[in-house]
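A short worksheet on the structure shown next.
The complex is shown incomplete by one protein chain, all other protein chains being positioned as in the whole.
This part shows chain A:
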Amino acid sequence: MTTRTRLSHLQQLEAESIYILREVAAQFERPALLFSGGKDSITLVHLALKAFRPGKFPFPLVHIDTGHNFKEALQFRDDLANRIGEKLIVRYVQDSIDQGKAVEEKGKFPSRNAIQTVTLLDTIEEFKFDACIGGARRDEEKARAKERVFSVRDEFGSWDPKLQRPELWNIYNGKIHVGENVRVFPISNWTELDVWEYIKAENIPLPSLYFSHKRQIVWRENVVFPVSEFVTLDSSDKVEEKTVRFRTVGDMTCTAAVESEANSLDDIIREIQTSRTTERGSRLDDKRSEAAMEERKRGGYF
């Protein structure tokens, strides 16, 4: 066995993901890459550079801004789009709320995670996107583990897990009827650790949120929760300062931090290797019920 003719597992995953991205470019008229400024979509952008340079991306980057995003992630998003010279489209959940299409949640833990779907589906309609590339991974969550790489959604954006197309070898079938769209997940087969090891191997820059820093937090449902203008505090909440970092970056209203001193990629990789909890263990949106993700996906969530 020679090492020359052998790809490491990361190189194999990379080759597969680039292949999937090129399939999207070849099979669809108006694709888009959903880009949030988080580590998974940053990895997707890096893979797209590999897939299409020296050409331009055959799709824009699209961000559905909930209005509750971390400013560090937004800044990073804009800088990255600028640096690589690719088009960025941003649409706002606030606009959907103002137009009366989406209704803000009430209660102590309001989240815009669910109503994000409304804005996403409107954006898909506005630009007539027929494929949306996303950074979801099958190891994240049990409903995701069931999803195909090319996941067909009906005209309402709904996913029906019982009616999925069989996906054989590496032949992807992106044929759809007008009005339908396909969600494509090029890093389906990557694990959280793979993403981190890849980011290190490829020296990919990330928002500072992922590295340890001091932050005001409160404890909520046993998780470390960042204090922000979007969180309602009451007398039972005790604000503390802790050294934390984020393992996953979503909305400020549903993303919890973890206490961590890890401030380099090596530290983070070591931390993930020895961690006893999943990445989504810090996502309150998934803790709402046993089938929270499945229900959201059925409703058109990405």
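Points to keep in mind about this one:
Note that contacts are C-beta pairs under 8 Å (C-beta built on N, C-alpha and C of every residue); 3 or more make two chains touch, one makes a residue touch a chain; residues count from 1.
The rule we apply is simple: contacts and distances are computed from a predicted model.
Candidate names were "sulfate adenylyltransferase", "Aspartate carbamoyltransferase", "Heme exporter protein B" or "Pyruvate dehydrogenase complex E1 component subunit beta", and the UniProt protein name of the unshown chain is "sulfate adenylyltransferase". Contact with the chain that does not appear here is found for just one residue of A:72, A:122, A:167 or A:271, A:167. Contact with the undisplayed chain is limited, among A:25, A:89, A:204 or A:218, to A:25. In the full complex, chain A touches the omitted chain through residues 1-2, 4-9, 11-16, 18-19, 22-23, 25-26, 49-56, 138-139, 141-146, 161-162, 164-171, 173, 175-177, 188-189, 191, 193, 275-278, 281, 290-291, 294.
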